[in-house]
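Some chains omitted; the rest stay in position.
Order of writing sets the chain letters: A and B. Residues in each chain are counted from 1.
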Amino acid sequence: MKLHHVIESQQFTVPTLMELFNLADSMEHIVARGGTGDYSNRIMALLFYEHSTRTRFSFESAMARLGGKILATESANQFSSVMHGETLEDTVRVVNNYSDVIVIRHNEVGGAARAAAVSSIPVINAGDGKGGQHPTQALLDLYTIHREIKTIDGVRIAMVGNLADGRTVRSLAYLLGKFDRVKLYFIAPKALQMKQDIIDYLQHHEVWFTEEEDLRKIINEVDVVYMTRLEPVQREGVDPTHFYMDGPLMRYLPKKSIVMHPLPRANEISPEVDADPRAAYFRQTRNGILVRMALLASVLEG
Amino acid sequence: MKLHHVIESQQFTVPTLMELFNLADSMEHIVARGGTGDYSNRIMALLFYEHSTRTRFSFESAMARLGGKILATESANQFSSVMHGETLEDTVRVVNNYSDVIVIRHNEVGGAARAAAVSSIPVINAGDGKGGQHPTQALLDLYTIHREIKTIDGVRIAMVGNLADGRTVRSLAYLLGKFDRVKLYFIAPKALQMKQDIIDYLQHHEVWFTEEEDLRKIINEVDVVYMTRLEPVQREGVDPTHFYMDGPLMRYLPKKSIVMHPLPRANEISPEVDADPRAAYFRQTRNGILVRMALLASVLEG
């Protein structure tokens, strides 16, 4: 499997996704024995224009398991701050001479695409801007469903929390729209429901979805509960217990269903849920390593 | 030798200490040839919630000599600062999926123990809180005595400086209490003498000790002079020359004795002492690499 740049989740077709997930599955063997030396002659440069220790660690772990070398900065804006600034494009051209793949986290929407436009080596988008893309997160979420539920076609998934501003749920809804017979349950306070652009997309592709205001109403109907944060400040008229998962509610979740969360969580999942085998959110971070290993291997082969 | 978590120096028995020191001795051969590839498939994650470049470098060097890979952050609080915070426990569970051992430096006493409580991979405490543990420092101090004096039983050691607040001297006194016929000379201004909890412990274990206010009085009686900082601000009635090591005083130190210091030093040791072969404080930092290599190897085997 060969990829070049990884800029947005929309670039993946269903067959490419399945190929990527097969490759991710095969990475399991490498992780089980700690790593491989196969990519010991490859260098990954992490250009992070804003802190994201979690995402950086995940990419570094993936590259380390592949045996590769890492150049990292979480203050890539230092490139531009010294002596009147340097354009992102110039920085990318310089780093092209230092490494074999660039993983970029940029503070502006479109930053990764700008980097890819001038780069002679592959660029992977590790998140650009608040409203921008974070395709590797979307891919690991989808991979988790594929891995845990064994199928994506026909999956029934509740997305819970602030869906209006949730980058992960928006991307996941978009990706799920490419599969067959998917059912989406959007569980959010009215003011924080999924935005019109995603709704239009789903209607155009004839994807089944419904909007609800209480997780408890549909908990027994779904394969996946994808929890996210509700919102920083408590809003008048919103009852947080409608968007909350705890031990008692887990009793109504079907036995083979799972609970996901992009992490970090605030208090929307009670710690008592952690011990339940259906709590998949820490396995989800592990799947992130497998997916990122697969992506890195693909672009380095390409 | 198998260890799992390394949380506090008290967890080590005398036989375990000796086994650890033998393993540290054997690491000398690896360092002499630069390193080994034996642990090339192992990943160490450094979770530092406060800066400690010195300790970080020491652990990174130890892991590099073993051939392993490193994920590092000196701003681990970024894990919790992004979007309303994440508990230490959740961060540890996430990092469990990224690495094979966690070395943690936490800003609160008990932080390492909290991490170990939920971790599926070994946790090594690299210092937690000002009054907390820093077991790998205590172990390298003890190893230095073992290596330089050839015995710990019967050793006569002067501890000099602010003993009341000195984490290293407190831990070392505690560890030395496990050995036979040790003699401890506590050299400090009265207000900065060793605290009652350590005194009680030593009396309970029938360890010989004495309190003095001038290093010069007992310099010719000891095998080890363990220098530490006196205190930030000069105190009325305290004569710093009583807690100071220089060339003239070195003439009174027995030929096979040594001078130690946890570093960084302020001005309690004159630079003219550095050239004396009995000045062991830079060798002490080298011993830190050997001990940390032994600890990492032990927990990664375990």
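By definition in this document, a residue touches a chain if its C-beta (ideal position, glycine included) is under 8 Å from a C-beta of that chain, and two chains touch if they have at least 3 such contacts.
A quick note: this is a predicted structure, and the numbers were derived from the prediction, not measured.
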Exercise. Looking at 2 placed copies, how big is the full complex in copies?
Worked result: 3
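Here is the rule we go by: only the chains that are shown with their structure count from here on.
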Exercise. In angstrom, rounded to a whole number, how far apart do the mean CA points of subunit A and subunit B lie?
Worked result: 41
For this session: Flag every residue of subunit A that touches subunit B in the complex, lowest number first.
Result: 33-37, 51-54, 56-58, 60-61, 64-65, 67, 74, 229, 232, 263-266, 282-283, 285-286, 288-289
Problem set entry | In the complex, subunit B residues that touch subunit A | 40-43, 45, 69, 71, 73, 75-76, 78-80, 82-86, 90-91, 93-100
